[in-house]
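Notes for the one structure printed next.
Heads up, one of the protein chains got dropped from this complex, but the rest are sitting where they should.
Letters A and B mark the chains in the order given here, with residues in each chain numbered from 1 onward.
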Amino acid sequence: MTDALLTGDLPLPAHPDYLRDGTSLTSWLTTTDHKRIAILYAITITIFFFMGGAAITAVRLELFMPNGGLLTSDAYNKLFSFHGIIMVWFFLVPSIPNTFGNFLLPLMIGAPDVAFPRLNLFSWYLTIAAGAFTVYALLAGGVDTGWTFYTPYSTMFSNSHVFAAAAGVFVVGFASIATGVNFIATTHMLRAPGMSWFRLPLFVWATYATSLIMVLATPVLAISLLLVMAERWLGLPIFDPAQGGDPILFQHLFWFYSHPAVYIMILPAMGVVSEIIPCFARRRIFGYDFMVYALIAIAGIGFFVWGHHMFVSGQSPYANLIFSFLSFVIAVPSAIKVFNWTASLYRGQISFEAPMLYALGFVGLFTTGGLSGLFLASIPVDVHVTDTYFVVAHFHYIMVGGAVSGFFAGLHFWWPKVTGRMYPESWARFAAILMYSGFNMTFLPQFVAGYLGMPRRYHTYPPEFQIYNVMSSSGAAVLALAYLLPLGYFAWSLFYAERAGNNPWGASGLEWTTTSPPPPKNFDRQPRVDRGPYDYHPEGESAGLNPPEVQNAREVR
Amino acid sequence: MNPIFWLPEATSLAERVDHIFYGLLALSALTLLLVFMLVVVLAVRYRRGSAARRGPLPEIVNREFEIGWTSITLFLFLFLFWWAASADLRSLAAPADALEIHVVAKQWMWKTQHPSGAREIDALHVPIDKPVRLLMTSQDVIHSFFVPAFRVKQDVLPGRDTEIWFLPTRTGVFPLLCAEYCGTDHSMMRGRIVVMRQQDYAEWLTQQPEGDDLAHEGARLFVARGCSGCHAQSSSVHAPKLAGLYGRTVQLSDGRQVKADDGYIRDSMLQPKRDIAAGFEPIMPSYAGLLDDGEVQSLTAYIRSLAAQTGKADD
Partner (left out) sequence: MSEATGLLREPWESFERQSEAGTLGIWAFLASEILFFGALMLTYTVCRIENADAFAAAGRATNIWYGTANTAILLTSSLTMTVVVQATASGDNFRRLILACLTVTAALGTAFLAVKGFEYKDDIEKHLVPGAQFALTEKSAQLFFGLYWTLTGVHAIHLTIGILLVLRLALLGFRRRLELDRNPEIRVTGLYWHLVDVIWIFLYALIYLPGRAS
C-alpha cells in the first residue's frame, strides 16, 4: 500500500487510518482490506437500492388508477420483476452481511482481517459482474417472470430476457457462497485470545448463522436457475409438462433456497438491533444465551418450512400440514428475540438517538410482519390470502420495516466508526420518524386490500380496491422522501460534521476500542478479551450512567 | 361487485375461514399491544436520567422468565396450528353428490363446462346450497382459480388435474380472479361466478345452446380415436373392459393397487406404461400429444359414466 507515497501525496501521518492509507482508485479496486471492501459493497448496494426503488416508484404511480394508462402490461410486469430481483439479490441479501458484516466481523472478534481477504475482494467483483448482467437484462428489454421465475412460464412462455437475469442471479449466488465460507472460517479461526464463543457479540452470531444459510441454501438456488437456463438456452425439456416434467418441482427447489433466504435477510438485522438496544439502554442484553440459541434455531428450522409457500400449488395436503406446523414452530425463536429486546429496556438508562429510534421501529415492524406470517402459516387463511397484497404487506413489513430499518439503524450507529465523523442528529431523528410513518402508510392498507381479495402482480385491478392503492401510493411518496434524506445529510457529514472520538456512544464492543476510522490492520495492539459482550454494568445490577470499561488492548506476544 | 370495506361470506367455508382470521387478528392485536405498551412504557419510565428506581435487580430469575414466555408462545402456536389444521382437514374431501364442473385455464381465460355439456367462458353459473366440485387443468402455464367471496383458491397446473370444492350459501355475482402470475394479461384474467337459486339454475341450463354432453362427446371420441378397437366388448385385443372401472380399486401388474380416479384414467391415456393393469400386456399406445386437455376430460367423463351403468354392456 505504498502507491500513495509513490504518487507523490503529502507526507502521511504516522498511522494513516484505512481511508487515507492509499487514496488512488486502484488502491481501492485492488484492496484486500475488509473495511474498504465493505465500503465498496455499501456503494454498490446503495445504487441497487435506488434502482429497485425507482422501478417500484413507477409501479406505485401506475396503481393510483385501477386501469392505469401510464404503462403497458408488459412494462408493468417487467418493473415489479426488476424490483423484486434487484431488491432481494442485489440489495437485501448482500446488504447487512456484506457491508457491516465485512466491516465489523474482524473488528468485533479482534482480528486484523477476514480469513481469506482475496476471496473477499473476488466476491465483490462477482457481485458487480452479476449486477451488470442483470441490469443489462433490464436495459435489453426486461424480464417479466417475477422474482420467483416459476416454470413453465419462465422456461417456455416468457418472451423476455430470462436467461440473462437468471445468469446474473446465478453468479451473485456464488458471491454469496464465497462470503459465507469466508465468514465461517473467520469466526472459527481468527478470534482474539479470550474471545470464546459465548463472549461473541450477537451481531457476530447473527452473521455466523447467516453464513451457514448462505453456504447451504444458495447452491440449490443455483441449480434451479441453472435448469431454467438450460431449458431456455439449450432446449433441454426439464420442466416441460408435455415431456413428463413435474410442474411444481421448480417451486420446491426455488423455495428450498428462498425461504432460508428470508432469514439471510432478517438475521443480520436482528444482530444489529441486538447491538444497539443494549448500548442505548445501557443494559446487558436480556437472556444472551437464549438469543444465541434462537438465532441458530431460526437458521436450522428455516430449512424445513419452504412448503408453506405452496399451500395452493397442488402439493399433498399432508405435506401442507407438516409445513404449516413447522412454520409455527419457527415463530417461537422469533418470539424469544422480541421479548428479550423488550425486556432489555427494563431498568435501563435509555436515550433516543437515531440508531435507537430505528431499532425500536424495527422491533415494532418486525413483530407486525411476523404476526402476519402466522396468518399465512394457517392453511385455510393462507388459501384465501396467498398471492394477494396481504402477502406483499407481510414481507415488506419484515424486509423493509424490519431489515431495512435494521440496516439504517446500523448505518447511523457505526457511521462514526466507519468515517470518523458524526452525523447531524436532528435530521437523522426526523428521517427515522418519517420513514416509520411513511412505511406504515404504504403497507398497512395493503393488508386490508389483500384480505379483500386484491391479487398481487396485478397491473389493473377491480375499482373497489382503488382507495387502498391511493393510500399506499401516497405513503410510498413519503417513504421515498425519507430514504432520500439520509443521502443528503450523510454526504454533508463527510465534509462538515464534527469528528467522532473512538467511542462516541460509550459502547462496550471491541470495535470501539480502536481509533475512528480504524487503522489498516484494525488494532495497533492485539486485543485480549476477558469479559462478555454488553458489559455495561455489573451482573445483577441495573443500568448505571458511567461509560462501560472497555476491553483492554495489550500486547500478548 | 364486492363492497369496498368488507368481503361477503358466500360459502360454508368462508365463515370458518373468517373465524380463524378474526381469532388470529384478535390475538395479534393483543400481542402487538403488549409489545408496544411494554416498549413505550419502559422507554418512558427508564429514559436516561429519570427518577425511576434502578439499583440491584430484583430476584426474579432471568431463566424462569425466559422459559415461561417461550412455553406460553409455544402452546399458543400449537393451539393455533391445531385450530387451523383441523379446519383444513375437515374441508379436504368433496361430498359425493357434488356437481362436477370442468375448468380449463389458458392464457388468459377461464373455460368452464357443466355436466350437461353447457360451456361458458370467464363465467360460471352454479346453484345455491349444492356442493360444487371443480376439476381443473391448464393448457399452458400455471394459473390460480380464486374467488375471494368463497375463500377458495387453487393453482391450476399444466399436465395435471387439481380440484377444489365449495358450497355456495348466498346468491349473487362474485368476482373470479387469476391469482398466479401467468404473463402479460394476468390481471385481465378475470371472470364472474353467478350463484343462482336452484330453479333459476335449472332454467338457465335449459336455455344454454345444445352443448354436447361431455360424456356423449367422450363416447364419440372413444370410437373416433380408436379406443373401442381394443376396449369394446367385441374386440379381439386383450384389453380391460372399462365399464364399472371408475372408482374401483385396480390391481396393477407390479403388485400395487390404485384407485381408478380421474388422475388414474388420465394417466392411462397419456402415460399408459406407468400403471399396467394386472393380467394385461403393456400394448396400449400413449395418447400424449394426440388428445388435448378438453378431449381427455371428455373421455374421462365417458368412462366415469360407464361406472354408473355397470351390468349394461358397453357400447
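By our rule, a contact is a pair of C-beta atoms (placed from the backbone, for glycine too) under 8 Å apart; a residue touches a chain by one contact, two chains touch by 3 or more.
All of these numbers come straight from a predicted model, not from anything done at the bench.
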Thinking of the whole complex, not just what is shown, which of B:S86, B:Q198 or B:Q271 touches the missing chain?
B:Q271
From A:T72, A:Q243 or A:N546, residue that would touch the chain that is not displayed:
A:Q243
Out of A:G180, A:G402 or A:G450, which residue would touch the omitted chain in the full complex?
A:G180
Listed residues A:S224, A:T368 or A:S516, member touching the removed chain:
A:S224
Touching the missing chain, which residues of chain A?
32, 106, 111-117, 177, 180-182, 184-185, 188-190, 215-220, 222-224, 226-227, 230-231, 234-238, 240, 243-246, 249, 253, 256, 521
Contact set of chain B toward the excluded chain (per top definition):
270-271, 273-274, 286, 288
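To be clear about the criterion, only the chains that are shown with their structure count from here on.
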Taking each chain's mean CA coordinate, chain A and chain B are separated, in whole Å, by 36
Chain A partner, complex, touching residues on chain B are 1-4, 6-7, 13, 16-17, 20-21, 24, 28, 31-32, 35-36, 38-39, 42-43, 46-49, 52-57, 62-63, 65-66, 69-70, 73-74, 77-78, 80-81, 83-85, 87-89, 91-92, 107, 140-142, 144, 146, 148-149, 151-155, 157-160, 162, 175, 177-188, 190, 271, 288-289
In their complex, what parts of chain A are in touch with chain B?
73-74, 77, 144-146, 148, 150, 152-153, 156-158, 241-242, 244-245, 247-248, 281-282, 286-287, 290, 312-314, 317, 320-321, 324-325, 328-329, 331-332, 335-336, 338-340, 342-343, 345-352, 360, 363-364, 367-368, 371-372, 374-375, 377-381, 383-384, 386-388, 451-453, 455-462, 464, 467, 540-545
